[in-house]
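Yeah, one chain of the complex is gone here, protein chain that is, but the others are all in their spots.
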Amino acid sequence: MARKINLRIWRGDATDGGLQDVQVEANEGEVVLDVIHRVQATQMGDLAVRWNCKAGKCGSCSMEINGKPRLACMTQVATYGDETITVTPLRAFPVIKDLVTDVSFNYKKAMEIPAFEPPKELVPGEARMQQVDVERSQEFRKCIECFLCQDVCHVVRDHEENKKSFAGPRFFIRIAELDMHPLDTLKNRKRTAQEEHGLGMCNITKCCTEVCPEHIKITDNAIIPMKERVADIKYDPVRWLGSKIRKREGIV
Amino acid sequence: MSGVFSPTRAKIKERTLRTDKWWIQPAITFGVLLSFVIYATFRAFEGANYYKDHLISPFYSPCLSEACLPEATILGWTPVSAEIFNFALSPALIILIFPLGFRMTCYYYRKSYYRSFWMSPPACAVAEPHKKYTGETRFPLIIQNSHRYFFYAGLVLNVILTYDAVISFKNPEGEWGHMSVGSLVLLVSSTLLWFYSASCHSCRHTIGGRLKNFSKHPVRYKLWSWVSVLNHSHQQFAWYSLAGVAFADIYVRQVATGAWTNFYFF
Partner (left out) sequence: MTTDKSALERYKYDVLVIGAGGAGLRAAVEARESGLRVAIICKSLFGKAHTVMAEGGAAASMGNANSNDNWQVHFRDTMRGGKFLNHFRMAELHAKESPDRIWELEMWGALFDRTKEGKISQRNFGGHEYPRLAHVGDRTGLELIRTMQQKIVALQQADKREHGEYESHIKVFAELTITEILKEDGKIAGAYGYWRESGSEVLFEAPAVIIATGGVGKTFKITSNSWEGTGDGHALALKAGANLVDMEFLQFHPTGMVWPPSVRGILVTESVRGEGGILTNSNGERFMFKYIPDVFKDKYADNETEADRWYEDQDNNRRPPELLPRDEVARAINSEVKAGRGSEHGGVFLDVSKRLSAEIIKKRLPSMWHQFYELAGVDITKEPMEVGPTCHYVMGGVEVEPDTAAAVGVPGLYAAGEVAGGMHGSNRLGGNSLSDLLVFGRRAGMAAAAYVKQTTAAPVADATVAAAAARIEAPFARSGGENSYSLHAELQEVTHNLVGIIRTGNELKDAITKIADIRKRSTNVAVSGGRKFNPGFHLAFDLDNMLLVAESTAKSAIGREESRGGHTRDDFPGMDMGWRQHNHISSFDGTQVTVRKQALPFMPKELFDLFDVEELKKYMTPDEVAKGGSN
């Protein structure tokens, strides 16, 4: 059953812009991206929106729907009842046009995280890893890079100047993934996480976890464990002493 | 203008476009935590009504001051002077720093008070009012990294409070094998504290989280898996145990002042 809904779409670019009201048809079971596409095809041919798979697997259609960072393809129109649905671009990143923002910050940060480093003597095909040892990192590799966590994180959302020194939740899970990767041999991940990538800036208010469409437990399974690992090497005198006396697993 | 009002961002004048009642959660947290802090402060300085018939308030246990009622001490051990710099120290003030520190540095409480008291941020995607933000990178918040030490201290306290709960299975005459509402209250309160400690993130890290290869440490992996399950509910345990401790103290106080009578089942 088709019905008319009220949609309020932010249109504009870096110089100016504002919310525009439109009425559009919505059918049963449709998601917000569907109605945006309908607006595009029938009323605003040049309405800019990013999307790819429309199945919650690529993380392209990130935007803010009624103020909350969400994937438009995974947000049912029906959840809003008769309420007007307001869609805006992500508010932590520079806007390009309409619902499209410049997310290059994230790709820049990705380049700064030291890459995976397998043991030098390891021969392809000879790696042996137990399922229990890969599961923690596998959770983080579910990340679809929608950057909603980066968008919602107040450290950069509310403080542009912190973008220099803060990698953001997406890259804390990347660091955690590598630090927990059974084959990674790179030293100093914990130290650089704290000293270069801004792990200490996080005050674990958990918004990243709340918005993650993949339901990755970013805070509990990546950020806090990394904070604890950092404490091991930087803030725990007993562990520090222990590591000087005998080499212990995990203290690198 | 910074943050969401920075020049490059989409021009939207509202601090948030959220239409749900996002402020309710932080408001409730604020109210409850503040009430607890006020009550705990009052009790910490009261220095009385913390013991009656083998029931001791968790706020005053272990009672280490020379000023403690002898029955409330652990086998009469009172290593701390009753006065410091001419200031009469309530026995609670000596030990409260530990549970308080444990909770202040707790990863869950940090989230809740940063949001509700410091509004950093008040709720997700709601712009915070602060101009500058440095997180937990410098003093004093860098102290949050000592959470594990408060966790260890918390374990010691849990043992003592469990001991208190066991002692409460005595009748006023000191004979074992009796149970009162007070014993139940202390038992529940100390049990909740164990759950709160066991579900702690530092506990999870210490018990196995810091390992790179679980498969080489099957026992620690098993323990880590259990702690991980509890860890999902750390927030709940944080509130339940807080309520448990508060109620245990209120109960002991009411019994001590004679307002309530401690009912004995047998």
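So that you can tell them apart, the chains are marked A and B in the order they are listed, and the count of residues begins at 1 in each.
In this section, a contact is a pair of C-beta atoms (placed from the backbone, for glycine too) under 8 Å apart; a residue touches a chain by one contact, two chains touch by 3 or more.
Keep in mind that what you see is a predicted model, and the values were worked out from it rather than measured.
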| item | value |
| --- | --- |
| Partner chains on view for the chain not depicted | A |
| Which of A:V31, A:C149, A:I218 or A:A231 contacts the chain that the document leaves out | A:V31 |
| Hidden partner chain, touching residue among A:E25, A:E145 or A:E195 | A:E145 |
| Listed residues A:K68, A:R91, A:K163 or A:H181, member touching the removed chain | A:H181 |
| Residue among A:V49, A:A193 or A:C207 that touches the chain left out of view | A:V49 |
| Residue ranges of chain A at the interface with the undisplayed chain | 13, 27-31, 34, 40-41, 45-60, 74, 96-98, 100, 102-103, 107, 110-111, 113-116, 118, 122, 124-125, 127-131, 134, 137-138, 141-145, 178, 181, 183-184, 215 |
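Assume only the chains that are shown with their structure count from here on.
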| item | value |
| --- | --- |
| Between chain A and chain B, centroid-to-centroid distance (C-alpha), Å | 32 |
| Touching residues (chain side chain B, partner chain A) in the complex | 2-4, 6-12, 16-20, 107, 110-111, 114-115, 120-121, 124-125, 127-128, 130, 132-137, 141-142, 145-148, 201-202, 204-205, 209-215, 221, 231-232 |
| Chain A to chain B touching residues, read off their complex | 10, 12, 14, 16-19, 64, 66-69, 83, 86, 88-89, 91-95, 101-102, 130, 132-133, 152, 154-155, 157-162, 180, 182, 198, 200-207, 210-211, 219-220, 224-225, 227-232, 234-236, 249-250 |
